[in-house]
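For this depiction, one protein chain was excluded, whereas all remaining protein chains were kept in their positions.
So that you can tell them apart, the chains are marked A and B in the order they are listed, and the count of residues begins at 1 in each.
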Amino acid sequence: MASATSSDTFPQMGSLGDVHMSAERRLPDSPVNPVMETRDLNVFYGDFHAVHDVNLAYGRHEITAMIGPSGCGKSTVLRCLNRMNDLVAGAHVEGGVLYHGQDIYEKNVDPIAVRTQIGMVFQKPNPFPKSIYDNIAYGPRVTGMKVDNMDDLVEEALRGAALWDEVKDKLKQSAYGLSGGQQQRLCIARTIATKPDVILMDEPCSALDPIATARVEDLMLELRNEYTIIVVTHNMQQAARVSDRTAFFTARPDETTGNRTGLLVEYDLTSTIFSNPNDKRTEDYISGRFG
Amino acid sequence: MSSTSSTGAGPSFGTGLPGAPIDLGRKARPAETAIKAVLFASAMLSVAITIGILVALIEPVVHFFAEVPFREFFSFDEGTRFAVFPLITATMVTTVIALLVAVPLGLGAAMYLSEYASRRARKILKPTVELLAGVPSVVYGFFAVMFVTPTLLQDILGLGVGFTNALAAGLVLGVMIIPTIASLAEDAFSAVPQALRQGSYAMGANRMQTTLRVVLPAALSGVAAAIVLGLSRAVGETMIVALAAGSQKNFSLNPLEGMQTMTGFMATTAGGENPVGSTSYNTLFAVGLTLFVITFVINMISIALVRRYRQAY
Partner (left out) sequence: MSIAATTARETVQLATGRSRERSPGSLVFLGLLWFSLFFGVMVLVVLIADTAIAGAGRFDADLVTRYDSTLTPERTGFRAGILGSLWLMLFTALMAVPLGIAAAVYLEEFADSRRWYNRIIEVNLQNLAAVPSIVYGLLAVAVMALIGIERKGIVLGGAIALALLILPVIIITTREAVRAVPEEIRQGSLALGATTWQTTWRQVLPSAVPGIATGTILGLSRAIGEAAPLLMLGLASSVRFDPEGMMSPITALPIQIYGLSSSSQDAFQEAASAAIIVLLVMILGLNGLAIFIRNKFQRSW
């Protein structure tokens, strides 16, 4: 089992009641008209087979959570969704990743165009060593977005990330002066400033304290109205609180090499995964957490 | 989200319709491609420089050997005008003296820095040692001639050396390469895993025993690389030997005598009146090529040794 999570960090939130809250949306059993899909996705780092045959569909305006013990390939799958794995030397992808029906791994697809549509927020807040304003304006500037009024766009993005009121008087100050939680919301604001379609988040709260975590989670629920969100988390309560659907991954050791290859165990509505999972491994993992 | 304004005319799928075709096709980025080509060319320039050095040296050398027989160049006889071996032996003499100075002192400094000094002390002491590498070699050469030979060797030690001699040149050369050896050796010592030291302490060894019997052997290939690089520096150094070792070919291994090294010969010849293309001018390149080949081989050995200890840990 993976590292100890924070069931004790959120005593006030860790109830199954939240799960039903997100299930209230009464979603169909599988995503209709998904924004993204992975088809038989296999990922290798050199000779190491990191992820095996993942088939997943991500629903529009839904939050999809990917959970599982650490090292099971969640981040790897996530990085495939906007071709950030291209940047890892030796990484090699087989199978397909469909975005609006288009395979983003096809030869004539531009990874940069992919990333302008599919943004990413990282585990550790990584603001640029620039002013708050320039952090937001950077994306629109480099992608050559037509912007009538940058000030308005910056305000819109910061409001969208629920950060405007906290920073509106210090837009020209360094982003490094912000708290960790504020920095992470700045990174989210920076991402929505380029008006993406999908936002990928890789354990966006794992470096934050509980209060900052709660704010980011609220923000995710709000952003769901406009964006499709795919989030990796090792915090199961977080998945339960915010996500509509949950994919559970695990890692299976190879008989011959002993290498641990990640695979998708079960994918369903979050309420089903947490209350009535199909697979024994899911149930073990969930109950291991919820004691 | 009240103040939403007329921003973002670009595609906005966050609020747009599903199924709208999205252009993910490759865009030509001519500026990006051009910049990458320029950067690549700049990096390749370093390879071009090496090839250029070889071509630049070989062409005059071909002319040289058209006029001077091989056996006259590869001759030990200092009386033969183009003999190279007396120059090589002189280089050997100054280099060996330099290493006798620099190896113990460089390794000693490296051991202190890596095994004894605190982090804070190291931050001050290391640049202090490296100061020595910042002094121009012509200054060292002047110091050898003005101080080391007359005051140290003649007056204090009472040696019967002349105005120029290999000993003074070698000693000062040694001081100059101390930082080269110290710095690389310190890297090698620091790369030795802490666990090895702790194992040694656990068996009751003290710091000196640990340093000499555990750290030094474990870092041996790195230490060898440091010494070899110091050797390369000593062989290629010019101004100290040009000023202090002598400007007469002398086939001798006696460090108390004056003798002309390879680089000393090149400095003297370049300073004289030798018309481009003349045989004596081409000698410069023949000796230069010999020097380049020798240092090239030495450097490759050093690089291979460094790679070995990087792999070990």
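Note that in this section contacts are C-beta pairs under 8 Å (C-beta built on N, C-alpha and C of every residue); 3 or more make two chains touch, one makes a residue touch a chain.
What you see is a predicted model, and the numbers here were worked out from it, not measured in a lab.
Of the options A:N42, A:T64 or A:N82, the residue whose C-beta touches the omitted chain is A:N82. Residue B:V138 is the one among B:V62, B:L100 or B:V138 that touches the chain not shown.
Summary of contacts with the chain left out: across A:N42, A:T76, A:T116 or A:T213, the touching residue is A:T116.
With the whole complex as reference, residues 29, 31-32, 35-36, 38-40, 42-47, 49-50, 52-53, 55-57, 59, 104-109, 111-113, 116, 125, 127-129, 131-132, 134-143, 145-147, 175, 178-179, 204, 206-208, 212, 229, 232-233, 235-239, 242-243, 263, 266-267, 270-271, 276, 284-285, 288, 291-292, 295-296, 298-300, 302-303 of chain B touch the missing chain. As for the chain not pictured, it touches chain A at residues 82, 84, 87, 89-90, 112-113, 115-116, 119-120, 122, 124, 126-129, 138-139, 142-143, 187, 190-191, 194.
Just so we're on the same page, only the chains that are shown with their structure count from here on.
Averaging Cα coordinates per chain places chain A and chain B 50 Å apart. Residue ranges on chain A touching chain B, taken from their complex, read 33, 35, 60, 99-100, 102, 104, 108-110, 112-114, 117, 140, 145-149, 152-153, 155-156, 159-160, 192, 195-197, 226-227.
In the complex of the two chains, the chain B residues touching chain A come out as 1-15, 18-27.
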